[in-house]
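Note that one protein chain of the assembly has been removed; the remaining protein chains are unaltered in position.
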Amino acid sequence: MIKKGRGMACMWYPIGFTVMANPSAATVKVNTDGTATVLTGTVETGQGALTVLGQIVAEALGIATDDVHVVSADTDTTPMDYGAIASRTTYVTGNAVLSAAEKARQILFEGAGPLLGVPVDQLKAVDRKIEVLGFPSKSLGIDEVSQHCEAVIGTPSIGSASYNPPTVEMDPETGQGKPFNTYVYATQIADVEVDDETGEVEVKRMVAVHDCGTPINPMLVEGQIEGGISMGVGFALQEEILFADDGRQINPNLTNYIMPTSLDMPELEVGLVDNYDPTGPFGAKGAGEPTAVPTAAAICNAIYDAVGVRITTLPATAERVFGALQELKKAS
Amino acid sequence: MNTRMKNLNKADKTAITAKETSTPIDKKDSHKVPTDNPVTYPREFPQHESRMNTQAVGQRATRPDGRLHGLGQTQYIDDIKFPHMIHAKILRSEYAYAKIISIDTSAAEAMPGVFATLTGKEIPTNSFGPTLQDQPVLADTIVRHRGDGVAAVAAVSEQVAEEALSKIKVKYEPLEPLFDVVESFGDDSPRIHGGDTNVYASKVIKKGDVEKSFAECDHVFEERFTTQMVEHVPLEPHASIASWDGNGRVSIWSSLGRITLGRQDIARTLDIPQSKIRLVGTIVGGNFGGKNEITNEPILALLSRKTGRPVKAVYTRGDEFVSSTIRHPFVMDYKTGVMNDGTLVARKIHILLDGGAYCSWTGTTIGKGSILSPGPYNIPNIYVEAYAVYTNKTVTGAMRGFGAPQVCFAYESQMDTIAEKLGMNPLEIRLKNAFSDGSSSPTSQRLQSVALKESLNQASERFGWQESEA
Amino acid sequence: MLVELTVNGEWKSADCPPETTLLKFLREHLMLTGAKLGCDVGDCGTCTVIVDGESYNSCLMLAARAAGRDVTTIEGLADSQGVHPIQEAFEELGSLQCGFCGPGMIMSAKNLLDKNPTASRHEIKDALSGNLCRCTGYTKIIEAIEGAGRVMSSDKYPQSNTF
Partner (left out) sequence: MRPFEYIAPSSAEEAVALLVENGETARLLAGGTDLVVDLKHNAGNTNLLIDVSGIPQFRGIEETSKGVRLGSMTTFSEIMASSLFQEKMPAVIDGAHTVGAVQTRNLGTIGGNFVTCVPSADSAPSIMVLDATVIVTGLAGSREMPVADFFVGPRKTALKPGELLESIFIPKASLGKPSAFLKHGLRKGQALALVNGAAALWLDKDGKILEPRLALGAVAPVPLRAVKTEAFLAGKSVTDDVINEAAELAVSESRPIDDFRASANYRRQIIKVFTQRVLKESIRIARES
């Protein structure tokens, strides 16, 4: 018989390396036509890092995402970066490109101030213009200002900066300290059906609501969450590297290592909480790893809700769930 | 190559093309006119509204690589080809744990089409690792798991390199392997890396007094949770190309996700200055933590130096499983003290991490795993003890979440066990204990921008949690 | 052996050893690197191409078997006027992340929608079960294919479009 169940799990997850310094550096160059080029040593591994970094720089300079080109991942040309790891790119590299953009912007302000007849701290960059605060009609095009800085003043608008999240060493005896600068939070809820004669579990639907601070690009955050859940579904129900007695892997191939296919994925409903972290670029934190964290627990809690067995060993394969059901029968 | 076709009466070349369902070909003459590759790309370029707004943050901006992915234009490492490029393959260990007595590559070297071979003895500094440098680039004295590389071949093609691997003779003296993490943690287990223990990383987190509060609380829950070894399965297998030039400078194109530290590691293994290395990352075809340390880059660099040619290697799916890192299995003992109203007062946790044959990113995994293990809850008394131990299995390292999915499985499963016993709704017990702004973490860090209760409430609302309650 | 075939509408020929797979033939002999090698044994679908209107894992098909036939690769989907509706939908929804499964995924989607542009969500999932993706959870891919199907089944979409 098919039994239905639901289960929730929440989680917390830190951004960046544990205590250890993990800086990122970046350079932002405003071209004389008002577009910008960013140099970063991080690597695009599919998460959309370069898109997000471009959006952060665009926002800082008051230009559009499409006006920014991001150059990445070449040790000969790009500044150091500890890389696409630990869900740190939006936060750490993001803070670095933001600081670099602000430095480049400062040069633009210093060039524009005398032209507009106001002190530098009364300017803002918006809508491809350098504008006097409170007087939107008093402005100059960012292209004009950039050209002026480079060709008249002789100070091109280039900013370089780095960022490292501040942490406090953990006490070796008690572990007390501040290992990370910020954390994200999430809740996922699973709707499952369990076949109590075979132990087969089908995840029908998952609702996931995550905190990533400000979502710089909500579409990419959703993509991270959806992908993280698929990895979580595999971790919960299917995936396991198996070993023979001689230490050889039994299933080192995609025929016998069972990961979710399109048919194994539940319907997903993804949401983001409204949040702002003052230490992140425009309030952003991160989204990569945490998306895969609570899925297995939510599914196993739903299995318990459906058939009353507590799975304590992953993965919750049909055989394992069925075995637990047999134990339960014996016990009662 | 027609000579390799067996001649058959009547059935010459036309036999090859004979297929009942094939469409008749009427363009046969046109092949005499040389054409370019049959590729056409649009001359109109994307103009997405989402990228044009000068309020950039918060936009659902399309990715600049999105169109290239869809057109098949994105260049991953395996799509890159250089003139005179040759191909490398790595021979893997036949044993999970053994001494290497000798490696004889002469028969492989003598094969037509083979340019060079490489063993661990030829690597200037034959060790690497992000925390402990305990892993050989190519094992030269001891193999500690079946995925250890023992020799490499560079040849004119992958096919020839593969064939050459089968000609390499390695003599081993098998040692008694250890596969069980609990056994390896025990006092009298053999030492996989020498020393006086197989424990190579540990972590303690201590806050308040757990024993005292276990004695005072209304209920104590004890459960053991275990998790498995999991592979990242990036769709793109690890791939690199190395090209050593006449100035002694080497350029490496790699699927590595962290080039700054990667270059440091490569410089260390090759014993050359960092300025002599150019490391280029292309778009990585999936990482998830599995491409966060060097693998075959030093091998390819040295093969390129030996042969004077660019050398490429792409992992097979099998290499990907056995020789790249995977997720740490955890054995987790949870003991939690709770009051009748559902308030968590104490949590004691013991974690064993199966580290596999080498350390890799265990330092980060044990750290994050331990810190996160009590869960996002206000618990005044916490004691966490975690140990990572060596076994003769696949190397465990960084994988999406660094220990967090494992401990979350444990702490969130136990939350439901507790809720049921106390007759509480799973949502209610979580909201009651959840972190909020200003909460103190297990390491006594004051937390900011905590949105846990919001996520619990919003997810429950979207799911219809209260409505669907039986 | 000499293998002659039509690729993306053009007659091509190249000499290759008999054991050459269609994937290797396309990538190494014709320099069409859109189809990817992900597992080399037909499990992952990154090498999917269309031959005579049906999708295949090109890692499992010998090039000799494709001789005389009509092969469409990811490189043959767009034309100078623009991208294919499936490519457009994938791009707009951010359906691909690392992108490595993309060319195969899109070819499988094309194979489906050419035959059944109004495919249901379940039919789409069924049609993609041979294309593994580790980044996206398939969600935005399925949504894009639904969207592309709507375009391809509309009156405005040219029905004679074979590439």
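The letters A, B and C name the chains in turn, as written, and every chain counts its residues from 1.
The rule is short, and it goes like this: a residue touches a chain if its C-beta (ideal position, glycine included) is under 8 Å from a C-beta of that chain, and two chains touch if they have at least 3 such contacts.
Everything numeric here is computed off the predicted structure, so don't read it as measured data.
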Task: Omitted chain's touching partners, listed by label - done: A, B, C
Task: Options C:L30, C:A64 or C:C101, residue touching the unrepresented chain - done: C:A64
Open item on the list: Just to verify: which one of A:Q122, A:N251 or A:T313 makes contact with the chain not shown?
Closed with: A:N251
Open item on the list: Given that one chain is not shown, which residue among C:D43, C:E75 or C:E88 touches it?
Closed with: C:D43
Task: chain A residues touching the omitted chain (full complex) - done: 197-198, 200, 238, 242, 250-251, 255-256, 258, 260-264, 317-319, 322-323
Task: Residues from chain B at the interface with the omitted partner, ascending - done: 4-6, 8, 10-11, 15-16, 18-20, 159, 163
Task: Residues from chain C at the interface with the omitted partner, ascending - done: 1, 17-19, 21, 40-43, 45, 48, 54-57, 59-62, 64-65, 108, 111-112, 125-127, 129-131
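The rule is simple: only the chains that are shown with their structure count from here on.
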- [ ] Weigh A-B against A-C on C-beta contact pairs and write down the one with more.
- [x] A-B
Task: Between chain B and chain C, centroid-to-centroid distance (C-alpha), Å - done: 28
Open item on the list: Suppose each chain is reduced to the average of its Cα coordinates; what separation in Å results between chain A and chain B?
Closed with: 18
Task: Chain centre separation in whole Å, for chain C relative to chain A (CA means) - done: 30
Task: Residue numbers of chain C (touch at least two other chains) - done: 39, 41, 43-44, 94, 97-100, 132-135
Open item on the list: Residues touching two or more other chains, restricted to chain B: which are they?
Closed with: 48, 60, 62-63, 65, 233, 283-288, 317
Task: Complex interface listing, chain A residues touching chain C - done: 45-48, 219-220, 222-223, 226-231, 253-255, 259, 261-263, 265, 268
TODO: Could you pull out which chain C residues touch chain A in their complex?
DONE: 39, 41, 43-44, 93-94, 97-100, 124-126, 128-142
Open item on the list: List the residues on chain C that touch chain B in their complex, please.
Closed with: 1-4, 6-13, 15-18, 27, 30-41, 43-44, 46, 52, 64-65, 67-70, 73-83, 86-88, 90-92, 94, 96-103, 106, 132-135
